[in-house]
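The complex appears here minus one protein chain, its other protein chains still in place.
== chain A ==
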Amino acid sequence: MESIYDNPEMIRAFIDELEEQLQLLEENILELECCGESPDVIQEIFRVAHTLKGSSSAMGFEKMKILTHEMENVLDKIRNHHLKATKPVINVLFQCLDHLRLLKEDFLTDRKDIKTDTSSVLHQLEKIMLGEYQKNENADSKDSEESVQQDKPTKFILDIEQQIQIEQAVHSGYNILVCEVRLEKESLMKSARAYLIMNHLNQIGTVVQVEPDILENGNDLLRDEIYYLLLSQQDGKTIESKVINELTEIESIRVYPFSWDMSKQQSLTAGFIKPEADNNANAKTADIERKVNQTVRVDVERLEKMMDLVGELVIERTRIAQVGSILHERYSSDNTIEELIGISNQVSRVTNELQEIVLKTRMLPIKQLFGRFPRLVRDLAEALNKEVKLIMEGEETELDKTIIEDISDPLIHIIRNAVDHGIESPEERIRLGKPPTGTLHISAYHQENNVILIVQDDGAGIDLDKVKESAVKKQIITAQEAASLTENEIISLIFYSGFSTSSTVNDISGRGVGMDIVKNHVDKLNGIIEVETKKGEGTKFIIKLPLTLAILTGLLVRINDEIYALPMSNVIEIVRKPVEEIETVKGQAITVIRDRILPLVWLHDYFKIPRKKKKKNNFIVVLGVAEKRLGLVVDELVGNQEIVVKPLGSYIGKVNTFSGATILGDGSVACILDVAGVAKMVGSIRASKADEE
């Protein structure tokens, strides 16, 4: 019989959950690091560890279970303020995260053979449990002890009655004490033991509250430490000795005064245990949270199929509308046709809405991707001894799932470059009169049907002379060519493969493989890259991407008698140029648009179809692909419309100039020009021509 562990659906669900939880874990550890300890964050991390423990043990994933279990122990200590989340502790938590990731990878490759060795990180966790880090930290941070004390009261959530009870007790001269009892690990029936202690304490004074609440979840006490809030006239030391002497199976007891502050009560309790209904606002947010979390996991394939169907609907919608208007022209007096057009409009509206919703189901907030960057930047800065402040904006911007996946590598490359080559060391920055901490600004926003991603640093900027020099040395260009390059052209040199200005190769960058990967990925997504740089002030990468790859706005153009579609995201502008303004330089037709020289392309030549008779004015569609620009001369602009991208299929295979085909309103097929492919084809043919000469 098939074991539950081999059920592919179970495994997929497990992996999905794992990914989500690990992301959450990372976010929260980072927050813990930058914003300090807060009950919310600790609770969240604890919850993640707990969830992972549960699911990994259900999957029979022993190593992960053990690791998460140990994490849970440490986090529990932090949660109960026995341990402060200091830098070394956070570093160990990061290590745990990395190991969990490795475990996940192992699990994906071969479940039977988990290679990752977790013993070192387990050992570290153990050390934390034994309090080794704590001692060191206490020695050099003087305020930590204080804050431990201050944070104590969060353990007890008191209702009004109990608060009054305590207040009265204070007035009558009672001591308010916290008895922290640690039971022996081997002790059986812990809740019964805890109950006994409570009874005993009740003889000494009055127990106001017990945490964890042994009365409520009686059989469920799994923890070794129990806290009693006690009102008593005796002092702490006496109680300590009494309990230790009169009761068995207690490892240790510590009694200390309960520092109690009315005003703190409300704010501090919020994250710990959900407050009762007395706090209305909190209850409401919890409600909203619950709503947000109501999701259903859907197989991506199903979404894809849905997208296909909607795509077909979009095509038919356009056709119905077209047929409708033809009929209307033909039989303008017929009422039935009026009705048909009404129906057609309604169908259009519904289809539009449906399309939008289906598109949205495939969209994910870019937060998914951005979430990885704080860690990346932190690690990079640490490794390079730099100080970098990361500012992220527009994390909620939504983007097609596949695009998010494909853009992640390029963005990581750009960020690495920015931290490694862009931002200077703190000393250097001070010398230059800049603040020692560099700023890396990553933002995303929507602009029409595109998403704009910007990565901007305030570092050294790209040294154009050095780029030129390096390009000549690497024989990408000749010295002669170098002299006549414009600023933009120099910048575009960094996208050549093998190009690097860095004289040293390190782990992070400098191998010269980064930027051409960036370019290729952005090309593939029909995107555009622009680079703005100023020496000494920083560099800005602007990436423009289409919202989705399945349905796009296309510009339909006519080349001779054939109609072609161009992805709108590649179209920069459309200009009309009289024949006189088109010049030829070394056999290449060019024109100048706003001081920028633009090579012109007649696809007629490449497709071996005749060019139309010379007209007075030529329509030129300015296309951009990654950092390249070229002008496509077309015979007619047909219009723009939503087009559904359909693959040409494996029989035809890859055709360089086309990324697919689409079906037009009249039912005919139009090819979608792959602008990157066109640029490449033009380049290669030009190169072979040059060789012949």
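In this section, a contact is a pair of C-beta atoms (placed from the backbone, for glycine too) under 8 Å apart; a residue touches a chain by one contact, two chains touch by 3 or more; residues count from 1.
Simple rule for what comes next: contacts and distances are computed from a predicted model.
Peer 1: Report the protein name recorded by UniProt for the chain absent from the figure; options are "Purine-binding chemotaxis protein CheW", "ABC transporter related protein", "Putative ABC transport system permease protein" or "Methylamine utilisation protein MauE domain-containing protein".
Peer 2: "Purine-binding chemotaxis protein CheW"
Peer 1: Which of these, A:106, A:225 or A:562, touches the one chain of the complex that we don't see?
Peer 2: Residue touching the absent chain, from the options given: A:562.
Peer 1: For chain A, enumerate the residues touching the unshown chain of the complex.
Peer 2: Residues of chain A in touch with the missing chain: 312, 315-316, 562, 606-609, 646-653, 655-658, 661, 663, 667-671, 681.
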